[in-house]
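Here's the structure, in structure tokens; my notes come after.
Removed from the display is one protein chain of the complex; every other protein chain stays in position.
Per-chain numbering from 1; labels A and B assigned in written order.
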Amino acid sequence: MPSTRPRVSFDKNGFCNGCVYNRVRKEITNWDERKRELVQIIDSKKTKDTNTAYDCVIGWSGGKDSSAVALTLKKELGLNPLLVTFAPLIPTEEGEFNRRSLLELGFDSVLISPSLRVSRHLSRRFLIERGDPKIHWNAGINAATINIASALNIPTVFYSEHGESEYGGRVLSEASVRERSIDEILENQIGDDPLNWKDELISQRDLEPYVISQKKMSELQILYFAHFFPWDIVKNLDLVEASVSFQRNRRGRTYGTFTDFDSLDDVMDDLYYYMQYIKFGFGRCLRDCARQIQRGRLSREAAFEYIRKFDGEFPEESIDSLISFLEISRQDLIKIIDVHRRPDIWKRENKGWQLHSPLQLENF
Amino acid sequence: MGVSVTPIDSASEVLSVRHLIIPGVGSFQTAMQHLKQNGFIESLKERCLKRKLPTLGICLGAQILLEEGHEGGISRGIGVFEGTVERSDIHLSTPESHTGWDTVEIVRNILGFKAHTRADFFFNHDYIFVPKETSEVYATVHHGGSFPVILKKYNTYAIQFHPEKSQTSGLSMIRAFLRSGNV
Partner (left out) sequence: MFKRIIGLVLLDQGVVSRTRNFHSDYQYTDEFIDTRFFDEIAFINISQNHNQESYDKFRNTVENLMRDSQLPVSMGGGIRSIDDIERFRLFGADRYIINQTSITNDQFISRVIEIYGKSSVISSISHSGEFIASRRYVSTQSISDRVAEIGSNCGSEILLNSIERDGTLRGLDLETAKLISRVSKAPLILSGGVGNATHIDDALKVNNVVGVTTSNIYHLTTTTVSSWRSSLLSNGANIRLI
């Protein structure tokens, strides 16, 4: 993991905390015990007043990970989850197809679609000011599950995995590996308080789909599926493809990486991950490779080849959808992107940009 | 602002330059020692009182334009304005440094600001003007008591606050100074 990845930490041997977690902690965990714990935990929150139809809420995008969570909880534990989706900014065909596929199997779902006027404004503003067009979406996915779970009196919510411990980042506490707190959401997921987003065009009421209520959270338990089952994104993919008709990326390979099965539901993701490359000097490919290496599934040599070829690939075919949503011109988009290059990471070379220290295999 | 700025090295430059700004860092005593060593005192007096050329003293740079200062012991100032510079807590009910943005009351028209209006400026000082001539007081502030913050005599201005750190109100004051003086 590169040191520019926000919040990552390294031990004295240079291993990032994601690697340590995957190589060491996962091996020694008693997963049967965790599974039993999970059933108890869900039951412990049930009372005569809680919802009798649904056992839990799952934050669901229709992708391989959240669908695997839904399938596992239903099949292995016999639970009836309510799937809650926060609408992608620019829905893809693959995303919609994959959601429908799972629903065909027999799940109930709720789709929260926020005002496009507000979403577009915030997306453009955050792209320009912060280099991240999905900051509000990160707030929304959290708020949506919390609001629905609270409204329907379903006290248990599942997210797929805790990114900070699985992939490298800041682990706030022991408890935060298991359960998502408001600190985790505000600090690590969003990085800001949605109440700060008022401006001349956005009022407090417009921010309703994004505001996280601490009061509602205190009545729920928001758990990570990956704390109870060994998390493996490839096994997730296998499970989902075996159970339903799953569409991979129509292009054949997702922009900026070597995979075709990850994060397919929002065209905005192409720009989101491209901005990661601009801001931190590493992109989607390096991130995907790092995850595979953390699990011992990919060699450094092979990974290096992928990264050299695909990391930081410009999402050319998605540009039209992106500028149409953001309502900016192509030139403006390029200008905006370039302003986010840190001068200590990037240098201007001829008419293009070069990383000061591009990845070398020896250092990898 | 489109004005060329050069630091002054010699006493003769003090007399020839069109507009002179005296900023202030440190203490009254050390500032005066420094000016004396470099022979600036007489030329400053001549510039302000005889030639009446546009001169702007800011904060400590303004305080040294008075006759006497009490910071770090009693020392003589340049004496363009009659009066002394004394610790604020002797005169005011508040013992703390006057640090922060405060609302200035304009007493007489000065540097583009009209009498009986107010504007906010940034202050950072522990000593205040105690001038003898109230007719030379152009603006005051209230902080544990009212005290003068702009003095003017001929074309010399002594400003207690920092117009150069006071965004728009400060900038307009500096611009007005640079246009002043019929030079």
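One rule holds for everything that comes next: a residue touches a chain if its C-beta (ideal position, glycine included) is under 8 Å from a C-beta of that chain, and two chains touch if they have at least 3 such contacts.
Computed from a predicted model, the values in this text were never measured in an experiment.
Considering the whole complex, the hidden chain is in touch with A, B. Touch with the chain omitted from the figure is made, among A:V39, A:L77 or A:L186, by A:L186. Checked against the hidden chain, the listed residues A:K75, A:R100 or A:K198 yield one contact partner: A:K198.
Among the residues A:H162, A:K279 or A:R295, only A:K279 touches the chain that is left out of the figure.
Between the chain not shown and the residues B:G61, B:G83, B:P131 or B:G170, the one that touches is B:G170.
For chain B, the residues touching the chain absent from view are 25-27, 30, 71-72, 95-103, 120, 122-126, 143, 162, 164-167, 170-171.
Take chain A: the residues that touch the chain left off the picture are 4, 6-7, 125, 129-131, 170, 183, 186-187, 191-193, 195-196, 198-199, 279, 339-344.
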